[in-house]
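Every protein chain of the complex appears in place save one, which is left out.
Chain lettering (A and B) follows the sequence in which the chains are written, and residue indices restart at 1 in each chain.
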Amino acid sequence: MGTVAIYSLFIINKSGGLIYYKDYGSAGRMDTNDSLRLASLWHSMHAISQQLSPTTGCTGIDLLQAHNFDLHCFQSLTGTKFFVVCETGAQNMEILLKTIYELYTEFVLKNPFYEMEMPIRCELFDLNLAQVIQKDRVALLGR
Amino acid sequence: MPPLTTPKSGDALFASVERVNAELFTLTYGAIVRQLLTDLEEVEEVNKQLDQMGYNIGTRLVDEFLAKSNVSNCADFKETADTIAKTLSYVCPVIAFFTATVAMHHSGTFHALSSANSLGFKMFLGVTATVTNWDAEGTTCSFVLEDNPLVDFVELPDTCQGLQYCNVLSGVIRGALEMVSMKTEVTWVRDMLRGDDAYEMRVKLTKQVPEEYPYKDDD
Partner (left out) sequence: MISVGKTKQYANVLDKPLSRGRQEVSLSAFAFLFSEVVQYNQTQVDNIADLERRLEDAGYAVGARVLELLCHREKGNRRETRLLGILSFIHSNVWKVLFGKVADSLEKGTEHEDEYMISEKELLVNRFISVPKDMGAFNCGAFVAGIVRGVLDNAGFPAVVTAHFVPIEGQQRPRTTILIKFAEEVLRRESRLG
């Protein structure tokens, strides 16, 4: 039972536009252009993975494993993607993503000043997200 | 195909969420309807605006519904009428959820405040929406709301006889379904306010937006 490191979080709208990016101290923080481009590429790869599927009903990449990190992705039925980049073998990331999705429905979608599909600039979302991301909290989620 | 996650029932859903006194809702809705009547003057315009507001709410509300109801597996849900039916019935609690809220609206006029007690405000529990009357193609169905508490509340002044609170409701359905790739037309076919025995909305699937791939392989 240890704590896990989360390196970064991305939220992509249904058209592949990056609407939220948060870096939690990964080695190379990306600039805006890089993160936008990467989000768009991930959106494409996610779609390609569905086409690669030998059977119908594939919902796209859920987990990508590299030798030094894992990437967990959750796509809502409405097409919004949430993904975290974290250390290898990190547990409970599905629960974390679901929790972040719920925060999004609370502090983003109920905010009258948030325009749908646009970048998320909501203080309350940031504050609540920060609490959830705290390493020990992530560990606790699994209990 | 993996089984769809068992969605929570509408009443379990309602029981699990934070609640507020219905009168705050009732009165706030009354206030916005009054603003619309003042701003837009024409009742028909108010109806359009209510539909638009419902649509906006639907587009935002659907995610909360999906997040809280455990509807998470969309495998094949777009492919057959059967699964469309399932999806539609999943959305039902959204409607019920909102119907309950719409029910509150009618206390917008003060004397309606004196009602409420007899209302099925066991919340949306009292408002069960059933999906029925499928056509042969499986693209049109009815949402039937019996015992809709709406009807208990409504007492429109003579000047607002054409006002349709229910447009908010059809707007919510349209908005919510559009967010899960289904364009629909929603029309009212039965209306207790006009003496029918139930509320019935005809929901017609006009277009299923195909999966959009962010790359083109034909050019």
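Operating definition for what follows: a contact is a pair of C-beta atoms (placed from the backbone, for glycine too) under 8 Å apart; a residue touches a chain by one contact, two chains touch by 3 or more.
Being a predicted model, the structure only gives us computed values, none of them experimental.
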Full-complex touch with the removed chain, picking from B:51, B:64, B:178 or B:200, is B:64
Residue positions on chain B contacting the omitted chain are 9-11, 14, 17-25, 27-32, 34-36, 39, 49, 53, 56-57, 60-61, 64, 97-98, 100-101, 104, 110-123, 125-126, 128, 147, 149, 152-153, 155
Chain A residues touching the chain left out here are 106-107, 110-113, 121-125, 127
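Keep in mind that, in the parts below, only the chains that are shown with their structure count from here on.
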Rounded to the nearest Å, the gap between Cα centres of chain A and chain B is 30
The residues of chain A that touch chain B in their complex are 15-16, 40, 43-44, 47-48, 50-51, 56-59, 76-80, 98, 101-102, 104-106, 109-110, 116
Chain B residues touching chain A in their complex are 1-2, 59-64, 66-68, 71-77, 79, 179-181, 211-215
